[in-house]
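Working notes for the structure below.
With one protein chain held back, the other chains of the complex are shown just where they sit.
Let's turn to subunit A:
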Amino acid sequence: MSASEWEILRELDALKEAKATIARKISALEAQLKQIQLQNDAASNAFSSSSYSTNGLTQDMIHRYSRHLMLPSFGVQGQANLLKSSILVVGAGGLGAPALLYFAASGVGRLGIVDHDVVELNNMHRQVIHTEAYVGKPKVKSAAAACRSINSTIQVVEHQEALRTSNALEILSKYDIIVDATDNAPTRYMISDCCVVLGKPLVSGAALGLEGQLTVYNYNGGPCYRCLFPTPPPRTACQSCADGGVLGVVPGIIGCLQALEAIKIAASVGEPLSGRMLLLDALSGRIRIVKIRGRSMQCEACGENSTFTQQKFREFDYENFTETPLCVPPVKLNLLPSESRISSKEYSEIILKKEPHVLVDVRPAHQFKIVSLPKSMNIPLSTLEVRLPEVSSALKKEEENSGAVSGSSAQLYVVCRRGNDSQRAVQYLHKMGFTSARDIVGGIESWAHNVDPKFPTY
């Protein structure tokens, strides 16, 4: 990028920043003005507002929430309860995004948001609370700004940090209802346990691929997360949205349902989804609500003889318990000796020198379709065993095409997304006699990072 481009970009950033500051000042002043006008109106009005029976709702509140007030089963009492309530949403991602929008709109008195992450472009298809202007900025800031722009009369509290055993008790204790909108097993156990020791109801949602799950834990003697899942699943059974993919609207639906359940609890209306679980199968268009077990007397966290205290919570190692790190950097395996591996840079030189070789891409076929390196052949790891003959014939063909020139045999290279499956594949290939097979360290992500920054990543 040229110096003048940098200059312009810097100036643009500065101007945008200034624009945002002015916008903030304008909305703050407008709110202030409205407040003063209201007070003046009230003072100058012969009928002081207290002479009308409004159950504590102001004129503005009555207007804003009128459609709630018109509901016989919700009404003034439901809205008044909601306005007095406080809800904490842990995770401003796919589940948290719609939940937060509805909490702000419906007038939850105090709304807390916990998240340590920044907005990324590949979040935007599902995390509908964030706008493009916030890419690269903290999710908490983005979500809080969106909530405030919907409803400036509620209190929005930003907790821009990861939830840990060291801060969870302090943060969660400030709210009436907790919404679990996180994306990993250790945090889910941690939030549930924390809700148990603090005696808070927990509205829990999860979504992956085209499926979603929803239930309310620790509500009125109902089960907690550990009653249902006393032993954590093996780590290999826990996929993330980044690895498994997710259709944007699916967490959207579950997040909306989480908002519904939390609003019901906050307003004290209806029957919360406790002791029952909602299962969404988006692809086949089926929603099932099933009956689940009640509170387990043997539960480690909430059972009869449980010794789980705040102190024990603070000391509990959730990463060890679930064998999953809380902040999930992709796992980097190291299965091969260094002579069986090459870097993406070294591979780019092999292409430039036109050295005879075959590149096998072992990613699943649907990922190969997203983007692939030139002249690579796709043999997904799960099918490598039966498709070995294809590798042999590709090597042979490559040797025939170039053999006379170079005299040496064609090399075999293996690539995947991040460089783990490629090592597994090379291990297998070595065992099957392809002893010179090597893998590309860091996969196509490394190619995008170190060789060609224009190579799309996903």
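For this structure, a couple of remarks:
Assume contacts are C-beta pairs under 8 Å (C-beta built on N, C-alpha and C of every residue); 3 or more make two chains touch, one makes a residue touch a chain; residues count from 1.
Everything below uses one rule, namely that contacts and distances are computed from a predicted model.
This complex has a chain not shown, and the name its UniProt record holds, of "Protein PBN1", "Exosome complex component RRP46", "Ubiquitin-related modifier 1 homolog" or "ubiquitinyl hydrolase 1", is "Ubiquitin-related modifier 1 homolog". Here one chain is not drawn; of A:G78, A:G212, A:G419 or A:G443, the residue touching it is A:G212. Within the full complex, the residue among A:M70, A:V290 or A:V386 touching the omitted chain is A:V290. Summary of contacts with the chain left out: across A:D183, A:D361, A:E398 or A:D421, the touching residue is A:D183. Of the residues in subunit A, those that touch the hidden partner chain are 91, 93-96, 181-185, 188, 205-209, 211-213, 228-234, 236-241, 244, 246, 251, 254, 277, 279, 281, 284, 288-293.
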